[in-house]
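What follows is one structure encoded as structure tokens, with my remarks underneath.
Of the protein chains in this complex, one is absent; all others appear in place.
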Amino acid sequence: MPAKTLHISSSPHISSGLSTEVIMKNVVWALIPVAAFSIYSFGINALLVILTAMGSCLLTEHVLCKLSKKDSTISDWSAAITGLLLGLTLPPIFPLWMVLCGGVIAIALGKFAFGGLGYNVFNPALVGRAVLQAAFPVAITTWYPAFLDNRFAAISSSLLTFPFMTPVFDGTSGATPLSAFKFDHITTDGMDLALGLVSGSTGETSAIIILLSGLYLIVRKMMNWRIPAAILGSVFVLSGILYLIDSQIYPNPIFMLFSGGLMLGAMFMATDMVASPITSLGVIIYGAFIGIMVVVIRVWGGLPEGVMYAILLANALSPHIDKMIQPRVYGTHKSTKRG
Amino acid sequence: MKESITASRDESASTIKMLRAMVGIGIICALLIVITYDGTLPRIERLQAEALEKAIFKVIPGIVKTKTFQLDKNNTFSEAKEKEKSAQLVYAGYDENDQLIGVAIEASGQGYADIIRILYGYDPESQKVIGFYVLESKETPGLGDKIEKDSNFLANFISLDAKLSDDLSKLKNTVIPVKQGAKVNEWEVEGITGATISSRAIGNILDASTNKLLPLIYSNKELFSTKSKEE
Partner (left out) sequence: MGNQIHDKANTGFLSSLKGSPSTDEFIKGLWRDNPVFIQVLGMCPVLAVSNTAENALAMGLATAFVLLMSNILVSSLRNFIPKQVRIASYILIIATFVTITDYAIQAISVELHKSLGAFISLIVVNCLILSRAEAFASKNSIGKSILDALGMGLGFVFALFCLGAVREIMGNGSLFGFPIFPSTFQNWIVMILPAGGFFTLAIWLLIFNLLKQKKSIA
């Protein structure tokens, strides 16, 4: 007799017909130009960082699936995306052994500890990066100038640091536009930022390419456009207000929008389907919260960049946002809702 | 009726019991605390004084004894007899011949994690900061706490220019924190890569404190040395 089971699941119950696999595959395609530009600007170092991150995530996923006696889920592309995103958020000369650890942490702690794909509370790639940031704060804030002449010929020595040893960075380091602003009050030209002619994490530099990749997914209805719109909108408005109050202290809104990991975060990190709210209004609150937190951390915080923490914080809030804006059940009153 | 009477009697009895227990325990506890307090106080005070003394000796090299002064309301210094917590204290250090070598000044300010309290030595003769020591900091271990150990950073304070302006009202060149490797002038504090915020905080604390106190100390320079000769 065939076993009959009743599947009980939370909303949404109506799907658009797109399977996880198709969406994931499209996200990978959309990220390919971003990765290609990062390899073009940072050379062979960026390629190695991205490949290591992906390999580490895929391997961890496979091993953990086997350990928990489930079918391997590496073919659904989600681990590949986690790895790709993790690689894109790391500095181009980040030691590979640290990248490897980051991938393991992202999948094991960010995804499997919560129950695997569909259950993760936080964006796994950002969990991996957050742990790396806390563990190796010096390595993760040592940047590398873009478009060096020998970038396709030589591998940076720090990349090949022996596992568990401190990397030694050669002299060529470059400040990111955000740290240059935070510590020396130098504003980078908006055009350079948009085109990606600056230093930064491997995949965050070219705002325009990230924007176009995101638009591709939005047009194909594989990404909720409200999230990036709410994030970028609130960053623009809030930093615009601050700029109008005192243009000497506060950076201009264009600089805010195009610098750091904001574009990459808004388009590809905050839009993680599992870790963001479900309702349209909830998504807008979620996006606005991220945008405000980014500006607050960048302007008043101790760190130059805050996109990662803003998104992780909003991830934690998203189930509560959904709960908060639930419409009242007809016939009940606010006061008697609990009873 | 009868029941309620017994109940109230029980209650009053247990009230006395409760009172007896609480007072009894209170007395035992108070005694225990007083005994330990009395027993440990001299040693605690000695250890704390020693720790402070060690810090003062560190920031003013070559001294053998110290004397504590406090800043009064009318901007002069007097020898501190009773320790008031709110008062700004400075410690004058002398060599074997009771010659004033320098003045150690306590200062504090916001760091990355919490308030950082520092002690720095000032030599009124050469008008320089001659030593530096972190009294208290909760900066991130492994990063921000480099302000206590980094030899390159500590080298800033062996001879940091703190010359007063011609009218003696403020510093000629205020203490400025700069990036690691960017120190050009005598009055700049070179930061630490990887501990940018903490090392800058030290520069800013020094900047605020030197501007406020050094002119006062310099104009009262005689006071510190004469006081010691009187004794």
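Here the chain labels run A and B in written order, and each chain numbers its own residues starting at 1.
Convention: a residue touches a chain if its C-beta (ideal position, glycine included) is under 8 Å from a C-beta of that chain, and two chains touch if they have at least 3 such contacts.
Quantities reported herein were computed from a predicted structural model and do not represent experimental measurements.
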{"item": "Partner chains on view for the chain not depicted", "value": "A, B"}
{"item": "Residue in contact with the excluded chain [from B:Ser108, B:Gln127, B:Thr140 or B:Gln180]", "value": "B:Thr140"}
{"item": "Residue among B:Ile33, B:Val64 or B:Ala182 touching the omitted chain", "value": "B:Ile33"}
{"item": "Residues of subunit A (touch criterion as defined above) contacting the omitted chain", "value": "98, 131, 134-137, 139, 161, 164-167"}
{"item": "Residue numbers in subunit B that touch the chain omitted from display", "value": "14, 17-18, 21-22, 24-26, 28-29, 32-33, 36-37, 40-41, 43-44, 47-48, 51, 136, 140-143"}
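Keep in mind that, in the parts below, only the chains that are shown with their structure count from here on.
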{"item": "Length of the line joining the C-alpha centres of subunit A and subunit B, rounded to whole Å", "value": "44"}
{"item": "Sites on subunit A touched by subunit B in the complex", "value": "137-138, 141, 183-184, 302"}
{"item": "Contact set on subunit B toward subunit A in their complex", "value": "112, 140, 143, 179, 193-194, 196-197, 200"}
